[in-house]
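Only a single protein chain was left out; the remaining protein chains are all shown in position.
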Amino acid sequence: MAPVTTGIAGTGSAFMATLKRDLLIASKRKNDMLNPFMFFLIVASLFPIAVTREPQQLTDISAGVLWIAALLASLLAMDSLYRSDFEDGSLALLLLCPQPLYFMVLAKNLSHWLVSGLPVVLVSPLIAYMLKLPAESYLPLFLSLLVGTPVLSLLGSIGVALTVGLGSRGLILAVITLPMTVPVLIFGTLAVQEPRFGADLAGYLAILGAQLLAAIALAPLASAAALRISVN
Amino acid sequence: MNDIAANPATSESAVPMLSGSDLYCERDDRVLFQGLTFTLAEGQVLQVVGNNGSGKTTLLSILCGLNDSFEGKINWFGKPVNENRELFLASLLYLGHRIGVNRVLTPLENLRWNCALTQPVHKSKILKVLHSVGLSGFEYSQCCILSAGQQQRVSLARLLLTRAQLWVLDEPFTTLDTDGVELLEQLISQHAKQGGAVLVTSHHRLKISNLQMLTLGKQRA
Partner (left out) sequence: MNWTWFHQLGSPKSFYALTSQWLPWLVTVMVISMTAALVWALLYIPPDYQQGYTTRILVIHVAVAGTSLAFFPLMAVAGTITLVWRIKLADMVARNAATLGAWFSFVTLATGSLWGSVMWGTWWEWTDARLVSMLFQFFLLLAVIALRSAMDDNDKAAKACALLSIVGCINVVIIKYSVEWWNVLHQPNSPVGMSNSGANGPEFWLPTLLMVVAVYLFLTVSLILSTRNEILHRERKAQWVRELLAAS
């Protein structure tokens, strides 16, 4: 039997295959897709009830509320990222495929963000209206969430990869992940609030973009290493 | 058990496909194995036996590179596995306890992804293989409605779709019925005849010629 040297799948096609597979799984499990979205809606609607009904006060807190709701929604959605693959053994297959694990992790992260993060971003202007966010802040909110939520997913992926083998995950994922999201939260909310007072939106988006690039470059490496530790 | 040298497939190359020397592994302060040395040549089937908890699964995952908590050397055609990891992985098929079949996907979708990670295969080939492992009629049903044995057969289909030289199979017989066991034994013998190598854990007495044994822990009386 000749050694296998030809016909090995390219990294690009393996990336696409993994992306398609995860999207296919998500399309068959509509709940996984819908729940983060519902969570975002509900949490954001709780604030006016608990904090204030005054439009002016709502305006003041809306940027922060929207960002924190998006942050929590993305965190809650993370748990499903590697769990079923860990339990049914697909993760071991992924670790043992000849392609760099970095790209496979990136494919899984991308598909996960597309089904759980993107819907939240898309619906955010509607919730922003309900929370009396000034109309000129809709675009900054939308753009900052669009650039910022993938960073949350990439960071969350590290936490999930570290904890996927644990019997009782409980809140440990949140304890690990939430402190790491502070920089995104800072510049995400600033990007929504500051342009109203004359600051340049592009600057904040650039910083968020830089965070996204850094996260794309580094976070999947950490996730891949964490997966190798967890599958053992 | 046959002598290794008697096998024509091994005589052409003196360097074994996979060899481990002086392997040592402990878990939770308990030594699972030490000084473990073995070779696996082309055309050879090596059955790893041992009592529950003797480290069979650990050994297999160490050899695949899923577990790096060990000491000792593992060579792939005479060179350390780490130096040629990509080629090694391209030549490896691993079938674990957890068989790697997603429950919401259909057998076809599962296998398609498996193949896409290693060597892409046309859909018609996958359908043909599903037929030969006895899953015709289930190609398009979600795996969660299949029985455990049928799900195991989905993973067996990977054996027919791969060009990997080395099969590492961890307890592949557990959920199979008698037909399934026979099919798998046939697949293993065939693979060995074609010059492949198989590493398998099982408590079954395998009906395979040219079978080598590797016993972990204390030998049973």
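Letters are used for the chains, namely A and B, taken in the order the chains are written, and counting of residues starts over at 1 for each.
We adopt the following convention: a contact is a pair of C-beta atoms (placed from the backbone, for glycine too) under 8 Å apart; a residue touches a chain by one contact, two chains touch by 3 or more.
Being a predicted model, the structure only gives us computed values, none of them experimental.
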item	value
Displayed chains contacted by the hidden chain, counting the whole assembly	A, B
Of A:I61, A:A206 or A:A225, the residue in touch with the unshown chain	A:A225
Full-complex contact with the absent chain, from A:V51, A:L126, A:L139 or A:L166	A:L166
Interface residues of subunit B (partner: the chain not displayed)	27-29, 69
For subunit A, residues in touch with the removed chain	158, 162-163, 165-166, 168, 172, 175-176, 178-180, 182-183, 186-187, 190, 194, 199, 211, 218, 222, 225-226, 229-230, 232
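Rule of thumb we're sticking to: only the chains that are shown with their structure count from here on.
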item	value
Geometric centre distance via CA averages, subunit B-subunit A, whole Å	36
Subunit B residues touching subunit A - in the complex, by the definition given at the top	42, 61, 64-69, 77, 86-87, 89-92, 94, 96-105, 109, 112-120, 142, 163-165, 194-196
Residues of subunit A touching subunit B in the complex	1, 3-5, 7-9, 13-14, 17-18, 21, 24-25, 28-29, 84-85, 87-90, 92-99, 228, 231-232
